[in-house]
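Just one protein chain is left out here, and the rest sit where they should.
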Amino acid sequence: MYFTYERPEFDRNDPLEIRRVVGEAYANALEAAKGGRCADYIPELAKADEGEFGICFADMNGERIEFGDVEKRFSIQSISKVINLAACLKFLGFRETFSHVGTEPTGDAFNSILKLDTVSDLPFNPMINAGAIQVASMLSNIMDFDELLGFAREFCMDGDIVLNEKVYASESETGDRNRAIVYLLKSKGVLQGDPDKTLDLYFRMCSLNVNARTLSNMGLMIANNGQNVKTGKHLLHPGYVRTIKSLMFTCGMYDESGEYGVTVGIPSKSGVGGGIVGAVPGRYGIGTYGPSLNKKGNSAGGIAALTHISHLLKLNVFE
Amino acid sequence: MYFTYERPEFDRNDPLEIRRVVGEAYANALEAAKGGRCADYIPELAKADEGEFGICFADMNGERIEFGDVEKRFSIQSISKVINLAACLKFLGFRETFSHVGTEPTGDAFNSILKLDTVSDLPFNPMINAGAIQVASMLSNIMDFDELLGFAREFCMDGDIVLNEKVYASESETGDRNRAIVYLLKSKGVLQGDPDKTLDLYFRMCSLNVNARTLSNMGLMIANNGQNVKTGKHLLHPGYVRTIKSLMFTCGMYDESGEYGVTVGIPSKSGVGGGIVGAVPGRYGIGTYGPSLNKKGNSAGGIAALTHISHLLKLNVFE
Amino acid sequence: MYFTYERPEFDRNDPLEIRRVVGEAYANALEAAKGGRCADYIPELAKADEGEFGICFADMNGERIEFGDVEKRFSIQSISKVINLAACLKFLGFRETFSHVGTEPTGDAFNSILKLDTVSDLPFNPMINAGAIQVASMLSNIMDFDELLGFAREFCMDGDIVLNEKVYASESETGDRNRAIVYLLKSKGVLQGDPDKTLDLYFRMCSLNVNARTLSNMGLMIANNGQNVKTGKHLLHPGYVRTIKSLMFTCGMYDESGEYGVTVGIPSKSGVGGGIVGAVPGRYGIGTYGPSLNKKGNSAGGIAALTHISHLLKLNVFE
Partner (left out) sequence: MYFTYERPEFDRNDPLEIRRVVGEAYANALEAAKGGRCADYIPELAKADEGEFGICFADMNGERIEFGDVEKRFSIQSISKVINLAACLKFLGFRETFSHVGTEPTGDAFNSILKLDTVSDLPFNPMINAGAIQVASMLSNIMDFDELLGFAREFCMDGDIVLNEKVYASESETGDRNRAIVYLLKSKGVLQGDPDKTLDLYFRMCSLNVNARTLSNMGLMIANNGQNVKTGKHLLHPGYVRTIKSLMFTCGMYDESGEYGVTVGIPSKSGVGGGIVGAVPGRYGIGTYGPSLNKKGNSAGGIAALTHISHLLKLNVFE
């Protein structure tokens, strides 16, 4: 945590000052990455280079400030939960979506099944595995992967997103805990789709190849309430995006969400592939890539960078 | 939940329109209150009139819109957790405070000790009983009740706050679960103060007599980043208030916080005495009183009123 | 519970007296069955007649006292866990078996996965689903169903045991919770066999058609330390049977095992198909069938009958 609230005064709208701050954030991230390590629960993830880091900071005009490995593709992992939720809200609506998954933070690990088996038959929220699998089960009934991929490309303003076949194969082979979750949901009578189709869709979406720039675009889409900043096209109803931002704020950073809300305060979502997407409402989209993770499973460099930027540029939604 | 995001257009800064909306919210609250019931774990609380409701909606100029029982005094209960946290931050600082209590939402009931005994020795956050008792233990070392009452009066801009002796006696007599919590914390070696002094301070603070107007003032203080809207005096560093708003958002409404964040989206805190305080950053302070509680322990009328107001006036922080 | 320890004096070795006691037990069971209800988690089980009850009480000479529906076939369900454990011990040995499953009672429901996900990666004991699935995974590597069925027929001295195809189909279709368990075990790296083969073997063994007489034979086999009372053939090492008796005593009656140990005190195992097998060391084998279950999932009539018999004939191992 940052143990001070004091900050130097400067013009926070001056592009040069912003560039300076993002550059400092990049340097901080490289340093912080040394303290973490790559995810190893999937062989493909363990191969990442812990020293890599990239940040893309984009404003509503589409202007970008970039440092480091911003074009390096990596698997989106849990960040796809946001895309899945967005698609579910768009195509099935608020009422249907939240009839099958809750909106409460859990305080438990991302893959926990504790509450699912003791407190509630419905998964607590769409940002944990159980909830995201539930969302995937709903989507599996109305669209196939290609259609959802099409939506993801639009949502992230990135037509180059493709499936990372190696990661997908790795996910399918090692996804036994998620298999356990899907059958637990089915045994409780809440799963909405076929277990195999659901898992396949879920694993594929986790295996999308994105980069920091993709994530900054996704952040912009959310920051701009579902409207493409370039074309002006409305992809998602602002009300749905409002809900997404709220859930990213309360549940987006695994069991570090509360602390992140205090120190960073930007609706964000992380993935164990090393990505973080941040959406500063009405202002910025931020994407970071740093595969070295902290103990909570969040990118060590990404957290360091976003903390610095939020602190210096006063981007906390509760400033 | 509200299952629509569509809203009529009107001038949301027009005082008459605002008054109309608050009036509708009041009517909704009276209706919603019929579906809940008073807290009964303390005899004093069970005596409340379930039909009562009051709302005070105040802007940064101190202008108020009020309906119903806004002068009726009731016990502040869990809302005192915000005052205690504010005092702890002011007098002991961020680092010391959060060395002894976490910042994560739990997804568990307000009085749960599950995580305390399985996941972490430190209470998850200052908005649940265990965390608030921990905060009280820190305060018990540096101030007595009279001093903390003085701070509460300033923080709520209400010099008439006094201890409700009956509620205090009732709390002390029936507070065995909180006694269990204080000794559990002590057994883990994390409690910072004497168990008896800690509990006495905690019970006293829960027993403060406030009304809806008091709570709207408290909301204003938070909405205005710790500065008294009337005198301009800075009571609390804006950074501390930022932290308080974030924790109110993620943890303020018991295990309904996530849903409330989605449907209302205003940093708020509720108490089983029937009060809710809401702080719309930079704009409004809202206080409601309605002792009829829903199943999560939040004021049924208060939730209904705040949902309506937030929806119509677009006060969700993620609009 | 029986709230008295006082019993009339009579000759407890007199066959007529024993017949009288067993007859009373049968009458008690019919009465007790009215207070329970059939299992309904599998459609096939829900079709059973709640009024049915049968008891077969056999001594070491093979003499039988029988009342009621002793030839009615029903599915063995969880009682197969004992057969599986016996086969695992016989063919893989004590050390190998208990390298992959524990020996502790859990106090949780039979299908609980709580401890599996919080306390230990190994299932607590072979009498709960998770542990029995683990045992089945070991067996699936060394024998097919036909071989295991052959062992079951020998162990129960009943060559007529066959697979109940309807129950097996029903189990497979509705066994999602067990599917969740098998994948949870696999995700933890402890499962010993292929998930599908494991589950298929497990489901088939749960679907064996037995009757009260079969179970009394099985009880005799255990009571006689693994030696066939008729042929004198040693099927299982007495040491393995000792272990089985101990686990039946501490874990055999779901989360009613402790109470059953106090009031009945006979190593026993129940199944949701309505069966209970009891083994009075060195003396008797008891089989009961009564599909009306109490809240813990144990046969209401079976518990009543065994309580009466144990009490009157002083068969509690701690008399």
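Chains: A, B and C, in written order; residue numbering restarts at 1 for each.
Quick note on the criterion: a residue touches a chain if its C-beta (ideal position, glycine included) is under 8 Å from a C-beta of that chain, and two chains touch if they have at least 3 such contacts.
Remember, predicted model here, so these are calculated numbers, not experimental data.
Enquirer: Considering all chains of the complex, which shown ones does the missing chain contact?
Expert: Taken over the complete structure, the missing chain's partners among displayed chains are B, C.
Enquirer: I'm checking contacts with the chain that's been left out. Which of C:G102, C:G193, C:G219 or C:G297 qualifies?
Expert: C:G102
Enquirer: Of the residues C:N141, C:T231 or C:S246, which one touches the chain left out of the display?
Expert: Residue touching the absent chain, from the options given: C:S246.
Enquirer: For chain B, which residues touch the unseen chain?
Expert: Residues 112-114, 117-118, 176-177, 179-181, 183-184, 186-187 of chain B touch the chain that is not shown.
Enquirer: In the full complex, which bits of chain C touch the chain not displayed? Write them out.
Expert: 1, 3-6, 93-95, 98, 102-108, 115, 119, 124-125, 237-240, 242-243, 245-247, 249-251, 255-259, 261-262, 265, 267, 281, 316-319
The criterion applied here is as follows: only the chains that are shown with their structure count from here on.
Enquirer: Using the definition of touching given at the top, classify the network of chains in this structure as line, ring, star, complete or other.
Expert: Chain contacts: open path, no cycle.
Enquirer: What is the identifier of the chain with the smallest separation between its Cα mean and the overall Cα mean?
Expert: Centroid comparison flags A as closest.
Enquirer: Could you grab the centroid distance between chain A and chain C? Build each centroid from C-alpha atoms only and quote it in angstrom.
Expert: 49
Enquirer: Can you check how far apart chain A and chain B are, centre to centre, with Cα atoms defining each centre and the answer in Å?
Expert: Taking the average C-alpha coordinate of chain A and of chain B, the gap between them is 31 Å.
Enquirer: For chain A, write out the residues touching at least two other chains, lowest number first.
Expert: none
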